[in-house]
Every structure is written in C-alpha cells, then in structure tokens.
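All protein chains but one are shown in place.
First chain written, first letter: the chains are A and B, and each begins at residue 1.
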Amino acid sequence: MSDHAASHEALEHHDEDHSGHNSPEAIHAEKRKYLIIFFVLAVLTVVTVAVSRMHLPHAMAIGVGLLIATVKASLVAAFFMHLITERKLVFTVLAITVVFFAVLLWGPWHHVYEAEEHSKKVGAISTETPQQPAAQPAHH
Amino acid sequence: MELEIPYTVRPRPDTGLYNGKLGIWLFLASEVMLFGALFSSLVLLRSSAPDWPKGADILNVPLATLNTFVLIASSVTVVLAWANLRLGDFKWGRIWLGVTLACGFGFMIIKAIEYGTKFSHQQFPGTNNFFATYYMMTGLHGLHVIGGMIVFAYLIGPGAKMWKEKPNQYTNRVEITGLYWHFVDLVWIFLFPILYLL
Partner (left out) sequence: MGQKRQIRVGSQWLYPDEAQKALSEALRVMKEEGHEGEHHQGFISKYIFSTDHKWIGVQYGFTALCFLMFGFTLMLLMRWQLAFPSKPIPGFIAQFLSDANAPGGIMLPEFYNQLGAMHGTIMVFLGIVPLAVGAFGNYLVPLQIGAPDMAFPKLNMASYWLYAIGGVLMLFSFTLPGGAANSGWTSYPPLSIIATQGQNMWLLGMVFLITSSLLGSVNFIVTIIQLRAKGMTFMRMPFFVWAQLVTSFLLLLAFPPLEAAAVMQFMDRVMDTSFFMPSGLVISGRVLEIAGGGNPLLWQHLFWFLAHPEVYVLILPAMGIVAEVIANNTRKPLWGYRSLVFATIFLGFMSFVVWAHHMFLTGMGTVINAFFQTTTMIISIPSVIILTALIISLWGGSIRFNTPMLFALAFLPMFGIGGLTGLPLGLAAADIHLHDTYYVIGHFHYVVAPGTIFAMFAGIYYWFPKVTGKMLNEKLGKLHFVGSIIFINGVFFPMFIQGLAGVSRRLYDGGAQYAHAQPVLHWNLFMSVSAWLLLAAQLPFIVNFFWSIFKGARATSNPWQATTLEWAATTSPPLAHGNFAEMPVVHRGPYEYSVPGYETRDFLPQHESGEGQPPAVVTPAVLPLGA
C-alpha cells in the first residue's frame, strides 16, 4: 500500500493496468502517434477555416463546423487524454455528464424558441419574454 | 502531517485508477457543465436575437487560427513531456513542459493583442451581447489557460523536487495536469469555430 521513497523506483510499477505499455518501444510508438494526430488536427483546423470561407447556408455551416470540431475534440480526447484505453468508470461519469450537458443546452433554448413561436402565432409583438395568459387552450 | 493515503500513485486494482486520475476526470466533468452553461447561454441569446453579427466579420480570424495551432501544439508537447517522464528522461520531460508553458504564454499574448485591439475600437463587453458572450467565454477560457500555466510553472520549478524522491508520483502529477490542459484545448476547439467562424 505504501510507496516507499526510493530514488530508483522502477517505472514498471507505475501503471499496472498498462502492463506492457510502459516499455520504451511502446512509449516511442506512442510519441509517433501523438505527432501524427497533431498533423491531422492541424489539417482539420485549416479545413474548418476554409469551409467557413465558403459561406454555406447558415444551418449547414453550423453543422459542418460542429462536426469538424467534434472530430478534432474526439481525437484529443481519445489519444491525448487516453480515453480510448481508459476505464469504464471514467466513461460512465462522462456519459452521464454528456446527458446533463445536452439537457442544459436544450432547456433554456427550447423555452425561448417555443415562447417566440407562440407569440408569432398569436400575432403579438415579438419580444424576448412574451406574456402568456394563464387560461390558454392547449395547442401544439 | 504526512499520512499515507492508499492508491495515490499505484492504481487500485478493481477500479484501475489512481486517486488523482479519477479526481481530475471528475473535475473535468464539472468543467463540462461550466462551459455547457456558457454555450447554453450563447445559444439562447443568439437564437433569440433579431440580429447577430458574424464572428468572421468582427473578430480576428487569422490570430485566432494561430492561437488554435498554438494550443494544439501545446497539447502535443505536454503529452510528449509525460511520455519522456515515463521513460525516465527527466531532462526532456522538463523541456517539453517548458515548451508547453511557453505555448500557454504565446496563447495569452495573442489573446491580449486581440482584446487590446478591440478595446481601442471601443468594443467592450457592454457594447452588445455578441461582445458580452465573446469576452465572457474567451475570458473564462483564458483564466483556465492561466490556471494551467501556473501549475506547469510549479511543476517545472519548485515542484520538480519531487522527481528525485517520488518519480512516479511526479509523473502522475504531470499526467493529471496534462489531462486538464487537453480539456482546455478541447474547449478552444469548440470556441474557435462557434465564436469566430459562424
């Protein structure tokens, strides 16, 4: 349980769950992988700027921009952060977080979206916070 | 008082994690929620605004693109630092940490130039919500960059003493800081297109 402070602590004891991954050859191979990923990320950055110059229709521009960003982020997460070899526990925590993240992004937006749709429907002047009378027949 | 806490360095067998690694992932989960709130605010404000300028028209895309390269490069350098430490090579580990720190400095300097230019054009957070969200999100991100830089400075400087007595624990600390740093890079990977390009 206790790690005694010896000056030549064998680094093989370091990651028991990465047994074999700590050999010098494995680490050098990892380094090469990092440089390749860097190159891919750099290219994707150029692509994303180039695509933005194409003046796509708004919705498509957002979609493509987010898609490229997601790919880049996934590469960073999977390889630089080693998520691809990480434990299930970490994945579970992150998966739950992503669900809540999605809910947080959806809720406020949908509120304003629906309120605007309603105010357009009833012909009210569009403001950020339209009034909705209490006794309203349900629609939608 | 130095109490020996189990699994500080060696992973616990059934979870496969050492304490710091689980800790940093949990912290990063909370950071996802923090930036999530900011993205949520941006979505709400932008989608309900009658008009909203295009980032590319107002913001400095070339500088921000350069900053993106700087940050991605720093992500590579920190993971190279960690790889070298695992090989037992403290010298190159420290060098790569230094490069990472330098990249962080570079990022902040470019950011300062960006902000400075805007201020000189009377473009402040209070000018309109485009700028409010821009300053808010890049500002909070920038604070996170500075936070990371402080930790790197510590690891290169006074914190490096730990390598002699407890190299594995030191390597773990670099790994954990690296994970945080990658997250900061991740946030920028989304911020850049959303604020500057769309």
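What we mean here is this: contacts are C-beta pairs under 8 Å (C-beta built on N, C-alpha and C of every residue); 3 or more make two chains touch, one makes a residue touch a chain.
Note that the structure is a prediction, hence the values are computed from the model and not measured.
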{"item": "Among B:L22, B:L97, B:V145 or B:L195, residue touching the chain not depicted", "value": "B:L22"}
{"item": "Residues of subunit B in contact with the chain not shown", "value": "1, 3-7, 12, 15, 17, 19, 22-23, 26-27, 29-31, 33-38, 40-41, 44-45, 48-49, 124-129, 132-133, 136, 140"}
{"item": "Those residues of subunit A which, in the complete complex, touch the missing chain", "value": "89, 96-97, 100, 103-104, 107-108, 110-112, 114-115, 117-118, 127-132, 134, 138-140"}
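The rule is simple: only the chains that are shown with their structure count from here on.
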{"item": "Distance between the centres, which are taken as Cα means, of subunit B and subunit A, whole angstrom", "value": "14"}
{"item": "Residue ranges of subunit B in contact with subunit A within the complex", "value": "4, 6, 8-11, 13, 15-17, 22, 25-26, 29, 32-33, 36-37, 39-41, 43-44, 47-48, 50, 56, 61, 65, 68-69, 72-73, 75-76, 79-80, 83, 86-88, 164-169, 171, 178-179, 182-183, 185-186, 189-190, 192-194, 197-198"}
{"item": "Of subunit A, residues touching subunit B in the complex", "value": "1-3, 5, 7, 9, 11, 13-17, 22, 24, 27, 30-31, 34-35, 37-38, 41-42, 45, 48-49, 52, 61-62, 65-66, 68-69, 72-73, 76-77, 80-81, 87, 89-90, 93-94, 96-98, 100-101, 104-105, 107-109, 111-113, 116, 126, 128"}
